[in-house]
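A single protein chain has been removed from this complex, and every other one stays in its place.
Should a chain be cited, it is by its letter among A, B and C, assigned in written order, with residues numbered from 1 in that chain.
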Amino acid sequence: MEYKFGACLPTFASCADRYCLSGYGGGGTTIEEMMGLAATVPDLSGIELVGNWHINDDNIEKVIKLTGEHRLSICMVTVDLWTQAKWGKGSLAAKDPVTRKAAVKEIKKAMDWAASAGCPNIDVWFGQDGYDYHLQADYVKSWEWLVEGLKEAADHRDDVRLLVEYKMKEPRTHCFVSTVGKAILLIEEVGKKNVKVLLDSGHASSALENPAESVALLNGRKEKYLAYVHLNDNFHQWDDDMLVGSVHLPELVEMLFWLKKTGYSGWLTLDIFPYREDGVGAATESISWVKAVLEKIDAIGIKKIEQVLSANDGVESVRFLREFFLGER
Amino acid sequence: MEYKFGACLPTFASCADRYCLSGYGGGGTTIEEMMGLAATVPDLSGIELVGNWHINDDNIEKVIKLTGEHRLSICMVTVDLWTQAKWGKGSLAAKDPVTRKAAVKEIKKAMDWAASAGCPNIDVWFGQDGYDYHLQADYVKSWEWLVEGLKEAADHRDDVRLLVEYKMKEPRTHCFVSTVGKAILLIEEVGKKNVKVLLDSGHASSALENPAESVALLNGRKEKYLAYVHLNDNFHQWDDDMLVGSVHLPELVEMLFWLKKTGYSGWLTLDIFPYREDGVGAATESISWVKAVLEKIDAIGIKKIEQVLSANDGVESVRFLREFFLGER
Amino acid sequence: MEYKFGACLPTFASCADRYCLSGYGGGGTTIEEMMGLAATVPDLSGIELVGNWHINDDNIEKVIKLTGEHRLSICMVTVDLWTQAKWGKGSLAAKDPVTRKAAVKEIKKAMDWAASAGCPNIDVWFGQDGYDYHLQADYVKSWEWLVEGLKEAADHRDDVRLLVEYKMKEPRTHCFVSTVGKAILLIEEVGKKNVKVLLDSGHASSALENPAESVALLNGRKEKYLAYVHLNDNFHQWDDDMLVGSVHLPELVEMLFWLKKTGYSGWLTLDIFPYREDGVGAATESISWVKAVLEKIDAIGIKKIEQVLSANDGVESVRFLREFFLGER
Partner (left out) sequence: MEYKFGACLPTFASCADRYCLSGYGGGGTTIEEMMGLAATVPDLSGIELVGNWHINDDNIEKVIKLTGEHRLSICMVTVDLWTQAKWGKGSLAAKDPVTRKAAVKEIKKAMDWAASAGCPNIDVWFGQDGYDYHLQADYVKSWEWLVEGLKEAADHRDDVRLLVEYKMKEPRTHCFVSTVGKAILLIEEVGKKNVKVLLDSGHASSALENPAESVALLNGRKEKYLAYVHLNDNFHQWDDDMLVGSVHLPELVEMLFWLKKTGYSGWLTLDIFPYREDGVGAATESISWVKAVLEKIDAIGIKKIEQVLSANDGVESVRFLREFFLGER
């Protein structure tokens, strides 16, 4: 299997929303408990940690040791640019220069933690960088600040990659880096070798993208920008962070096919929010779905599926899907 | 099999949109050709005809004969309340009383044609009854006109049923009878035994309804209002009228399950627009999808699926779907 | 002025979301502080309190006194059916009968508190009653449970009204009572005089309803069901709970016009979430917007606007809006 499966650590905690701030219950409360639960998920080998929250100067040794004991690796350190009120009006693109400086510093810290933990990946999701109201933001300056901040952070060290994760909305009504096209534009303007893109399938689809097509744009042109993948599902209106395999099945098949076709290898990490579900069950089932689809794709073969594409005919495509999911008749 | 499969006749014609008004080609041009193509689709036994366009005073004898020769039945006559400029600002709820009167008359004509053809169903889709702009319509009067018109038409004869087909938008930016809730309200206010609801799965889903839940509301309460079903698929943003099985598979499984569970029997009719596809292939493939899902539901059994519902647990639901589509592992 | 302006108390607290659970800061932390802030908003005369959270057996005397001291009235008590993990899988329509019983009891408690406080309104927003996944819920039973629970609660006392607030999604991906049509169906099935509908403009518009049309359906037919109004704005994709006047201006004008035209009087209450804004400023500005539009409507006159509707012409409607907002030219 050319892919490794990861999960965000909060999968194994109690997930909250704005109505039930204490969380819907279940899951662990300490990092030890969460990690212990993660370790019980078959085929799971990596875990994503959020800076400050899960990993910090005080606990880093302990966390590295703990991860090793559970035969897990840290596949990603996510910079904390969104869990505190101070980032509320932006981080890298905040109007306040002190905040922008603090954001860059936070990225650098995360890079150092990641390097210490042998993890080459930083998730730079600047979800608070955006706006809520019309006539509230200077789009040109904001974009320049994003570019500047990423450049400076990228220069901090070249053994860790900064992965820009785009998302259309939430927590702002409009996030600046909202689509695959803008994500590519941004990193091309940044122009650093260690700045790449993280594709979250649910962010893509709730931006009305077909994730497979976004994979092709990121990974099928001369420059390959796709460095990491988040998986989840939703109803295409919002980032519901549901289990993989719950809503959009042809979309999933097509996306996994294009990951293979364009030579993506590496992490397939669950970014799900099992608010009312058992975290271990939710992760296990999601991975089972992905594995089952990947195995079926392998059994059929890339060539055969390319022929379906090549027919360029909706009837052929739907027939292929029926045979894929319900067998030949 | 407790269901019969139908199709709208234009499936077998050249489908047009506002850009390519002459149609994307393929299909038949005469009713004879379209019917001939329909007759080649396995398991298809019914055909929907649009009043004036396909069936009218001049050709009704010929059309009935033609249908019989092809071993098809006319499962529905659709009233022409939308193909001509005169309906542009509404039919049953037009501000102009002359137009409203003409609309009622048109329904009565369609009822007579249907009765002559042994067809008990009239599709009353008043798609032009709505509005495009804010402050353009009197919602209260419009609703009253809809009720009045339907009452009068329903009284014309009781051997034919008027089936209200709801849709959120298109051709207007807002259609008056837009959701399952409003459709039920409307027919309850009309209060005639021969006025029921037609559920178009794609209209439901592009109104952000989960079609299965709409089936339950229509057919699972004391009064059963569901009298007919249109099937197709879309991307939940618009009434794309795509092949069944192309986008939303769990949605399809759940809807067909609820049709069975609530005791719906009768027509499952394709309302697809194969703009760039072969009509016969598109219809054949869509029916194959529906049959394959129905057979699998039967093999599993309603009881077993009710247990999944009863678990009330997302993980169980997604696991069931995986086993349904990819087998036990 | 025939309307009174209210606000939900959390407008004056620190608003949180799933990323920044401690809230974006600003606002008060105690009920005294929040009430004190509310009292500084010009034209604000009512305040909504959430049961348990703001008002409960222990503090009710104090809260009533406090409200009076600030020359505010309690315009609504909202039942707590959503802030605790125990409601996560539903309240009135939970599968677990113990939870359903507890939900009814909670409504009764809220009714008693409201009666003690001289408040005739209970907001029954059962936002957790819904589902997230396909094949996770029994829609028929759930609906019956909602009807049963509301009936029992309504019988508790007839001097307080239960106001059903519909919403399409959030916190579930699908809430059962999602649209204006379903809300009316529900209360008609409940059939109690003291069960009415609360229209939240943002819930309507994020369900793709035009709020003006929903007002007409609720308040323009024989039976008048509209008993209370929540105001806010959003981008029609999600319940963003933004300031009134921020995004959809013609929608606002049309809705306020229809409230007047159908004879609604009573509360216009802000249900806004000023995550990153000053609560007092946000409430003040929202009320200023509503007042300015209402005054302009009064200056023009209902008759004149009815003529615009009567023209049934998009050009006339858009011209009217231009003159409304930018003056005659």
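Keep this in mind: contacts are C-beta pairs under 8 Å (C-beta built on N, C-alpha and C of every residue); 3 or more make two chains touch, one makes a residue touch a chain.
Since the structure is predicted, the reported quantities are computational estimates derived from the model, not experimental observations.
Of the listed residues B:40, B:83, B:265 or B:307, the one in contact with the hidden chain in the full complex is B:83. Across A:4, A:70, A:151 or A:182, the single residue that touches the chain missing here is A:182. Interface note for the absent chain: among B:4, B:141 or B:276, the touching residue is B:276.
Residue in contact with the omitted chain (choice from C:32, C:144 or C:313): C:313.
Although one chain is not displayed, subunit B still touches it through residues 14-25, 82-85, 87-89, 127-128, 132-134, 169-171, 173, 234-235, 237-238, 240, 242-243, 246-247, 273, 275-276.
As for the chain not pictured, it touches subunit C at residues 208, 235-237, 242-243, 245-251, 274, 276-278, 281-282, 285-286, 288-289, 292-293, 296, 313-315, 317-319, 321-322, 325-326, 329. Residues 89, 95, 132-140, 143, 168, 174, 176, 178-185, 188-189, 207-210, 212-213, 216-217, 220-221, 250-251, 253-254, 257-258, 262, 305-306, 308-310, 312-314, 316-318, 320-321 are the ones on subunit A that touch the missing chain.
Rule of thumb we're sticking to: only the chains that are shown with their structure count from here on.
Inter-chain centre distance (subunit A to subunit C, centres taken as mean C-alpha positions): 35 Å. With centres taken as mean Cα positions, subunit B sits 40 Å from subunit A.
Contact with two or more other chains is made by residues 208, 250-251, 313-314, 317-318, 321 of subunit B.
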